[in-house]
Structures are given as structure tokens and as C-alpha cells.
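Only one protein chain is missing from this complex, and each of the others stays in its spot.
Showing chain A:
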């Protein structure tokens, strides 16, 4: 490291390493209730993680939640962008993940045909 700019670059590069420990950013929440898992929530989760890695997305946290009472619509995935309504997608398959992330997470365009709920916050 030779200059202050080097330090700044290094800081940016490694920020993602600790960023997860501070609130903020876009959240993707996967329903991991019993029927969610039975419907393939784990595979969807893996697909989400792969997609984020592939696109090198920063500032996205992936969390899980339990049963929310819409079991017949599983796998359920919520996307929450800061200051926007919480969008719930239903019957998500690993194949649909790329579209949800590409459209909604990256570009803020909701994938209407998969939406099963909206909660304004």
C-alpha cells in the first residue's frame, strides 16, 4: 500500500466482508417453513445465492422466515428494497430466481406475474 487512495480502494473491496453486520440494503427473504422446504425452498435459496454471486451484487442480504400462512403458494420469496413496499412472490422456482433478481432486485421493476402480496411499510 503506497497511498491513501490504495487504502480507500482496499476499504471498498473489503466492506462487503463486514457490511452484513450492519443494517441496510436490499433484503431477500425466503420462506423456510416446513412446507416451504418441502416445496423446494432450499434449492431456491441456493439459486438466489448463486445469482447474487454471479452478478457480484453488493448490499443485498438474504434471510429466512418461517410459515406465514400461505403454504399453498410456496416457495415464497419476499424482496424488500429500502423505502419501497415489501413484495411477496409465490410458487418461486430456481428457474424464476434469475428474473426476480435481474428485474426487481437490480432494476426495481416488480415481476408482476409472480406477485402474491404487497405490504406497504
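One rule holds in what follows: a contact is a pair of C-beta atoms (placed from the backbone, for glycine too) under 8 Å apart; a residue touches a chain by one contact, two chains touch by 3 or more; residues count from 1.
What we mean here is this: contacts and distances are computed from a predicted model.
Undergrad: Can you pick, from "Bifunctional protein PyrR", "Putative transporter component", "Cytochrome bo(3) ubiquinol oxidase subunit 3" or "NADH-quinone oxidoreductase subunit NuoF", the UniProt protein name of the chain not displayed?
TA: "NADH-quinone oxidoreductase subunit NuoF"
Undergrad: Write down which of A:7, A:38, A:106 or A:119 is the residue touching the left-out chain.
TA: A:7
Undergrad: Which listed residue (A:37, A:70 or A:111) would be found touching the missing chain in the intact complex?
TA: Residue touching the chain left out of view: A:37.
Undergrad: At which residues does chain A meet the chain that is not included here?
TA: Touching the chain left out of view, chain A contributes residues 1-4, 7, 10-11, 14-15, 17-21, 23, 27, 30, 32-33, 37, 46, 49-50, 52-53, 57, 60-66.
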